[in-house]
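Please read the structure below before turning to the comments.
Every protein chain except one is present and positioned as in the full complex.
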Amino acid sequence: MTTVLITGFDPFGGEKVNPAFESVKLLPSAIVGARIVKLEVPTAYARSAAVLEEAIERERPDAVICVGQAGGRSALTVERVAINLAEASIPDNDGDQPVDRPLREDGDAAYFASVPVKAMIRGIRDHGLPAFVSYTAGTFVCNAIMYNLLYLIDHRFPGVKGGFIHVPYEPGQVVGKPNGTPSMPLATIAKGLEAAVEAAVKDISDGGAGSG
Amino acid sequence: MTTVLITGFDPFGGEKVNPAFESVKLLPSAIVGARIVKLEVPTAYARSAAVLEEAIERERPDAVICVGQAGGRSALTVERVAINLAEASIPDNDGDQPVDRPLREDGDAAYFASVPVKAMIRGIRDHGLPAFVSYTAGTFVCNAIMYNLLYLIDHRFPGVKGGFIHVPYEPGQVVGKPNGTPSMPLATIAKGLEAAVEAAVKDISDGGAGSG
Amino acid sequence: MTTVLITGFDPFGGEKVNPAFESVKLLPSAIVGARIVKLEVPTAYARSAAVLEEAIERERPDAVICVGQAGGRSALTVERVAINLAEASIPDNDGDQPVDRPLREDGDAAYFASVPVKAMIRGIRDHGLPAFVSYTAGTFVCNAIMYNLLYLIDHRFPGVKGGFIHVPYEPGQVVGKPNGTPSMPLATIAKGLEAAVEAAVKDISDGGAGSG
Partner (left out) sequence: MTTVLITGFDPFGGEKVNPAFESVKLLPSAIVGARIVKLEVPTAYARSAAVLEEAIERERPDAVICVGQAGGRSALTVERVAINLAEASIPDNDGDQPVDRPLREDGDAAYFASVPVKAMIRGIRDHGLPAFVSYTAGTFVCNAIMYNLLYLIDHRFPGVKGGFIHVPYEPGQVVGKPNGTPSMPLATIAKGLEAAVEAAVKDISDGGAGSG
């Protein structure tokens, strides 16, 4: 049976909610036959990697998709690449605020997502929701967990598919923000995530040829 | 019994749906005790005014709130003012494309909304949705129906409250549009409209002091 | 001899410069034969109107064009209409922060610009710079001076042409602002203003048919 581990971050930067884990919580426990394991991860460079690694050991998933908030984006964006760099304009939830620090001394400069990015985008659009590829996950904890995931796959968990999806603010977060800040309700985000996971699961069933 | 007439436009400009009337359709038939009358209006300068005038004569509402699509806006925006100008970059649904034409030869340069704009914005925000005041409804049919509504109130229907709310694209409309184009699901828009109507109804019950 | 009075505001809202008067200062003293009178006006509701009225009495201009900063806009925008409303989210430079206050108790709800808005936009574009019409000058002192100008023309100075141009931040202002905030150098703004004034002067020579 196919297992997909889906992580979502807890709130950070003064926000009361994080649409990432809030929308992950709304996912069904099975998607096109695959078992869905949901995991809240802390918005902290070091701990998020540790919590993720433990969960992969425990659950032995076929694919891992991490979800994070990208305030200011209007669509679901599927990340293509994570880079070996930690640089933060605010402290993470453990007070860590790195400047120009590699995530892994022995890691590659970058890793590309191994989930089928384009198929996931098509899947979300087929459900009537906006989705785009993104070529930067930033340098905060979102990029860090994606980089650590792909590093761990490369070093310890060969064959596992890994990827990352950024989601917009939910509407309540933008009530006090500048006019023009986009948002998306949690149920809508969850619908998009489900469509993306469905595409990822089908890719595994089809032999998993398909990144890009 | 208080009656509120709520209009929404039909699709225009090559779009297959118009979130305006689609969200109006989702409103309940009564809001805080007021009867809600829903009316689809054509996106056409002349006909929209005629259809609106007939409906006001027939329904004798206490308040009229017109709803239109503002593609590119991320929040519900409550319009404060309508101006005596028709100017279109595309033809309306009857093929009319005015340049620099007054809407009413005997009308004022502008009319201010008489619904309680700020209370409506507060009402939407209290329901966790973004809302802002807007000082321009453009010069297409949205401004035209708002102007005609307030002109008719001034000339024929004294005491009726009039206003206009602009709503974002719904998600399906932005799937093929540039990355960054915001949207809002119809059910979310409807929730915001209901909160705005509630504030308008309460203002009428309170004596209707409150524009601004 | 044709005389054009051009006003620009002083800094406000914590900014050290205001690109409005800084760019006005760079204009030549004559444009297509018309005498150019430059006037710095305070960013204050009441004083800006008083200073403007005195200057019109003194200079007896054929046209008055007021210039103001529109932070966040990327192009020169020629305003089409000013409304009878003062509402401020920050105090003006005299500490006045009106809420929902008419600018003139005996004024119309709005006045339309009487300078040739479209010809001015074409003129700016012909010089290779972006320009657009705008249908809202907001509700702060920019709208107020435009409204007061057109009110004064209507009540005291018939035949004078009046208008308003909004200009972007200059680059130094956006160094500390969020990524994405547009700007335009003062010399570039001045080049655009000169093109706009040229179109306005030619319109006067041609008999001044042309608003819109």
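Residue numbering begins at 1 within each chain, and the chains themselves are lettered A, B and C in the order written.
The rule is simple: contacts are C-beta pairs under 8 Å (C-beta built on N, C-alpha and C of every residue); 3 or more make two chains touch, one makes a residue touch a chain.
All of these numbers come straight from a predicted model, not from anything done at the bench.
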Touching partners, among the displayed chains, of the absent chain: A, C
Hidden partner chain, touching residue among A:5, A:34, A:49 or A:81: A:81
Among A:19, A:42, A:123 or A:138, the residue in touch with the chain that has been omitted: A:138
Given C:75, C:160 or C:193, the one touching the chain that is not displayed: C:75
Touch list for chain A against the chain that is not drawn: 80-81, 83, 85, 99-100, 108-112, 134-136, 138-139, 211-212
Chain C residues that touch the omitted chain in the full complex: 73-75, 125, 128-132, 171-172, 174-175, 177, 179-185, 188
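The criterion applied here is as follows: only the chains that are shown with their structure count from here on.
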Between chain A and chain C, the fewest steps along chains that touch one another: 2
Distance between chain centroids, defined by C-alpha means - chain A, chain B (Å): 39
Gap in Å, rounded to a whole number, between the CA centres of chain C and chain B: 30
Interface hub residues of chain C, defined as touching at least two other chains: none
